[in-house]
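Submitted below is the structure of interest, expressed as structure tokens.
A single protein chain has been omitted from the complex, and every remaining protein chain is retained in its original position.
Every chain is named by a letter (A, B and C) in the order it is written, and numbering of its residues begins at 1.
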Amino acid sequence: MIVVLKNNAPKNKQEQLVEWLKQMGLGVHVFTGEFQTVVGLIGDTSGVDMELIKSLDIVDSVKRISEPFKCCSRRFHPDDSVIDAGGVKIGGGHFAMIAGPCSVESEEQIVYVAKAVKAAGANLLRGGAFKPRTSPYDFQGLKAEGLELLKIARRETGLPIVTEIMSAGDLDLFRDVDVLQVGARNMQNFDLLKALGQQPKPVLLKRGLANTLRELLMSAEYIMASGNENVILCERGIRTYSDYMRNTLDLSAVPMLHELSHLPVVVDPSHATGIARMVEPMALAAAACGCDGLLIEVHSDPEHALSDGAQSLKPEQYAPLVKKVLAVRETVRG
Amino acid sequence: MIVVLKNNAPKNKQEQLVEWLKQMGLGVHVFTGEFQTVVGLIGDTSGVDMELIKSLDIVDSVKRISEPFKCCSRRFHPDDSVIDAGGVKIGGGHFAMIAGPCSVESEEQIVYVAKAVKAAGANLLRGGAFKPRTSPYDFQGLKAEGLELLKIARRETGLPIVTEIMSAGDLDLFRDVDVLQVGARNMQNFDLLKALGQQPKPVLLKRGLANTLRELLMSAEYIMASGNENVILCERGIRTYSDYMRNTLDLSAVPMLHELSHLPVVVDPSHATGIARMVEPMALAAAACGCDGLLIEVHSDPEHALSDGAQSLKPEQYAPLVKKVLAVRETVRG
Amino acid sequence: MIVVLKNNAPKNKQEQLVEWLKQMGLGVHVFTGEFQTVVGLIGDTSGVDMELIKSLDIVDSVKRISEPFKCCSRRFHPDDSVIDAGGVKIGGGHFAMIAGPCSVESEEQIVYVAKAVKAAGANLLRGGAFKPRTSPYDFQGLKAEGLELLKIARRETGLPIVTEIMSAGDLDLFRDVDVLQVGARNMQNFDLLKALGQQPKPVLLKRGLANTLRELLMSAEYIMASGNENVILCERGIRTYSDYMRNTLDLSAVPMLHELSHLPVVVDPSHATGIARMVEPMALAAAACGCDGLLIEVHSDPEHALSDGAQSLKPEQYAPLVKKVLAVRETVRG
Partner (left out) sequence: MIVVLKNNAPKNKQEQLVEWLKQMGLGVHVFTGEFQTVVGLIGDTSGVDMELIKSLDIVDSVKRISEPFKCCSRRFHPDDSVIDAGGVKIGGGHFAMIAGPCSVESEEQIVYVAKAVKAAGANLLRGGAFKPRTSPYDFQGLKAEGLELLKIARRETGLPIVTEIMSAGDLDLFRDVDVLQVGARNMQNFDLLKALGQQPKPVLLKRGLANTLRELLMSAEYIMASGNENVILCERGIRTYSDYMRNTLDLSAVPMLHELSHLPVVVDPSHATGIARMVEPMALAAAACGCDGLLIEVHSDPEHALSDGAQSLKPEQYAPLVKKVLAVRETVRG
């Protein structure tokens, strides 16, 4: 960690700071320049509160040299993590094709889709029971009943289930869910993260609307430092000034997260683009840059014209996509 | 609400859609153009799920004409709301000078600051007991003990207290707090918002890191639709590509929120800029464009050089700021 | 085009507006709702000044239904454009591997790199002679001399050359360049665009730092409406709050631009990421989602350790990348 002091930082305050840093067990090197003094810290700085130091009135800026994350850092865990999601492996060469409808609507619907995506090549089933909605007047999901329907679909197909949890208070309802998803809006709901760190099921952690990769990794760190190492990272598009897409899918996050961390990285092209016909090209691109899985919305209800989601694929569109994704994966892995 | 259909939308699907919209009790007008068909909806569309309609495969886009919020809308409540915060009024001409340290650290500290800011002109005391931190290794606040220290400071000064709640599970601890703050990272923690809507204390709702004004108002709507009309909106800077400031303070939010809503709007220049010497100019600017209050970090601890926060003012800097703010307010109100 | 009028728009002003729109040769349909009146315009609205209408005081908002671009629109030109770049075809199934150093530095350097990238599979040579730099104190390129060196490299290898033009005043110097590049900072330098539209050489138009796809296409429209239809679009990353990358590569631009326009779309993963080891995964991803070419920085100077650019690949890294890109392309094209 590099601490740059202000031009005019008084000597005695500089000494106080150096003393305090040494008491934290750090090696401290002071480098005095013409205009500024720079203090270099050596040792384990992950416990050093960067904001606190930055707030000192003699400090101009603070820069981390080594990253503040430990549990999720590749530096300390060179090998890829392989997460067991209800019997399906994710990461380290194992690929997750997670598919299903946006919302669980009925037993008929979820069982139909589950069978269809399984036949098309999916190995995990997704579906929303608790739905975070911008408006309190929009449909909030079937909640507990939706979870039960997902379990029926799992029984019928053998596919492990992935579904979103919105509150630590609901954890008991999720004991039998295979993968607990944290939505973008809750990426920094730290109480929820801590609670998920105190139970053993894998957590699929979506990147927040406008969060950086470092913040995403620090949120994974909350879960892991609380005791649960089974975290799957998910890129789902970030907020920009895009005019044709709902969000901007940041695929460079995939190789960069792989470089920084040993955790698997999956991509959600459905939410990122919001447009069904953009899902396939973005899924192929994600596979080409090395993601460990894809979260794709697939709906059913062929006789019910109204529910054809603009962002959801039909099962007959999903099946060829799976084939192409696997072919691209094979091509790039050589 | 205007629904634009795709070029090639088949007639029978168009009719299905129109039928379905009519069943929702809406007036439906169809306007057929050369390239596109546009469907206009009349009536109360706040309960219409825009995302659902957008997801239909015959729909190109959906545009709301009237806003989706009701409880917080000025259209239905032309007069400014006046919120009673532990006896201090906010909004409708009443101005809140909310001040205090970033974190509650000790009884001595918080009582000292409370007395100092009261003497300087503050009418509410702020201080963090539960602290949302990006890193699990950073100081997370004194929690329940911090709340008790805030109450001691309130007893000593008479200032009502404002402090952040991070989880619905903690609500019992906050029964005796005057204003419950929702932090930027929890602006779309909908379970927390609903819980805060089911208790009577005023809620200070901070705008999220990259949230729009409509999303902020919809989050206020969650609280109000759950039963609690005492909501104070807070602009605290948004995430951009700024190079010198922590965030970009969006002051145009103040007059625009006043136009859209009857709720009071306060501004937090300390978190927005992260730089103590920028707090005064931004506080004056906020007052000049009509905000209903200011949330400003003031620290104490004059003997403890290290805790001089770069973003916090000293009491002796806060006192003249209060005077100038009130002078600007008087000038613009004429 | 849909014009939404304000609630309280006086009748006589509404009629004036309708009259004026009819005089522009448009079909005008008025649809009166409970709260608002909506005016639908039919016919060729690409010449209608949307900003002007939006600025009328009785108008609430204006929404285009059909896009404002004509020359570059796929609606009017369903087939892919194939651009001839000094004998190399780009678009419509023809792939451009454009490679070379950031700056032209010497004859030895550019000829060495040109031969190396040709051997590795490149079919066009890039290199900067006029360099747009944020600081006036940074190296601004070899300018006219750099162009001459590029021509020498072309003579030696047969590779057509792509290089940036920064000012209409320099056009004479560029008469013999095969492809003229417009940099991100000049994407809305409309005088330069018009001048490039009045000469016949293909233009590689880079997307601006924070420009939308619609703005990119409107800038292409400037060139095409001025008489030059040979435009190649280039995605090179947009500005966000990214913490590890220089910019955020927006790959969803590739399929979306292909849907909106018949022009070829190339991708520059070197500038987008600024990190050499991110270039290959992003190049593969770009190929997987259907781009028509890649602009990649390759440097030489193996004996001169200092010039190993963090964003540039060595020729021995570029050769296997080309092979993988072509393999991915073949896989996704089936």
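Operating definition for what follows: contacts are C-beta pairs under 8 Å (C-beta built on N, C-alpha and C of every residue); 3 or more make two chains touch, one makes a residue touch a chain.
Computed from a prediction, not measured in an experiment: that's the story for all the values here.
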Contact residue for the chain not shown (choose from B:V4, B:V59, B:I161 or B:A210): B:A210
Sort through C:V3, C:I83, C:M166 or C:A253 and give me the one touching the missing partner chain. C:M166
Positions on chain B contacted by the hidden chain, ascending: 210, 212-214, 238, 240-245, 248-252, 254-256, 259-260, 272-273, 277-278, 281-282, 284-290, 324, 327-328, 331-332, 334
List the residues of chain A that touch the chain left out of this view. 2, 4, 27, 29, 31, 33-36, 38, 40, 42-43, 60, 63, 65-66, 239-241
What residue numbers in chain C mark contact with the hidden partner chain? 13, 16-17, 20, 46-47, 49, 51-52, 54-57, 59, 68, 132-139, 166-169, 185-186, 188-192, 194, 208-211, 215, 218, 221-222, 225-226, 239, 276, 305-312
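As a convention for this text, only the chains that are shown with their structure count from here on.
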Please work out the Cα centroid separation of chain A and chain B, and write it as a whole number of Å. 26
Chain B: positions in contact with at least two other chains: 239
